[in-house]
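I'd like to ask some things about the structure below.
Note that this complex is displayed minus one protein chain, with the remaining chains in position.
Right, chain A next:
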Amino acid sequence: MTTAATKSTAHSIVEASPRAKAFASGLVILYAVITILPLLWIVATAFKSQSDAIAYPPKVIFEPTLEGYVNLFTVRTRQTPDFIAKLPPPQTWYDKLVRQRDMVIAGPSKVVPRFVNSLIIGFGSTFLAVFLGTLAAYAFSRFRIPLADDLLFFILSTRMMPPVAVAIPIYLMYRQLNLTDTRLGMILLYTAVNVSLAVWLLKGFIDEIPREYEEAALVDGYTRLQALRKVVLPQAVTGIAATAIFCLIFSWNEYAFAVLLTSGEAQTMPPFIPFIIGEGGQDWPAVAAATTLFVVPIVMFTVLLRKHLLRGITFGAVRK
């Protein structure tokens, strides 16, 4: 009886035949390899010298160098070989590398402050959005709120607006409030965008926590707030973490608001990277180095989020 049952499922359409599987895996792996090539090319370009990066035809095999990374972090000036010969011997490996190109390091570049801006604005807006989102999601999940569906739609619809269109009044408003090109201004703006995702995602996660747990706690004499803190939040930790990562990715990657509303002080990485200039145009190895450093955390987050990805991109509607 059992053998017959196993046999029948082995032949059913549900489990694909070995040949169909091999065919599918071949095509999928081919697509995956093609899709990852552009990224690998950028990672490789970061280790090319300036001339290798713009060689014709493009070079697949090259001698790796850290010049791109050194250029990314420094500002250099060109000097005559005589001048360089008179200088004391280079103190560090990167001094040496730069002098081989007849240059001396004049100081640090702006990449570190931009990276710090990305971190501060990213984490600041994520913290606020998740904090506000958790409260609102709990309320929407557990209490009867008049017009709840309309409010939820309103919250989501704010995220759907074209950023360039939103930026026009924000630009005028921030000018009045002296928030233009400030981290606080960007944190508030990104919080407003992220909070809609946070409410929708977290409502889904909190809906899944059986309310019997809280009811029991309430009967035991907990207040609502105590029940929330001691019963619901510990259960929702995974959901909150996943939501936070989604918010962080949005703020980290955002470009339209950043390029239209910041110019220096509060500029983040995305508007900065395309304008890493060398002598004569974009310094491609340095741009590639910046891109690599910028993308690495995203790759790690993607792997971490893999299980919750579907939820995140559908505002919590579809989950596996």
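Side notes on the structure shown:
The rule is simple: a contact is a pair of C-beta atoms (placed from the backbone, for glycine too) under 8 Å apart; a residue touches a chain by one contact, two chains touch by 3 or more; residues count from 1.
Here, contacts and distances are computed from a predicted model.
Taken from the listed names "Sarcosine oxidase subunit gamma", "Sugar ABC transporter permease", "Lipoprotein" or "Na+/H+ antiporter subunit G", the protein name that UniProt assigns to the chain not shown is "Sugar ABC transporter permease". When the missing chain is restored to the complex, the residue among A:P108, A:P234 or A:P274 that touches it is A:P274. Checked against the hidden chain, the listed residues A:N178, A:T238 or A:T314 yield one contact partner: A:T314.
Shown as candidates are A:A165, A:V237 or A:I277; the residue that touches the absent chain is A:A165. Considering the whole complex, the residue from A:V104, A:L218 or A:A241 that touches the absent chain is A:L218. Seen across the whole complex, the unshown chain contacts chain A at 12-16, 20-22, 24-25, 27-29, 31-32, 35-36, 38-39, 41-42, 45, 53-58, 132-133, 135-136, 138-145, 148-149, 151, 153-158, 160-173, 188-189, 191-192, 195-196, 199, 204, 207, 211, 215, 218-219, 221, 223-226, 249, 252-256, 259-260, 270-271, 273-274, 282, 284, 287-288, 291, 294-295, 298-299, 301-303, 306, 309-310, 313-320.
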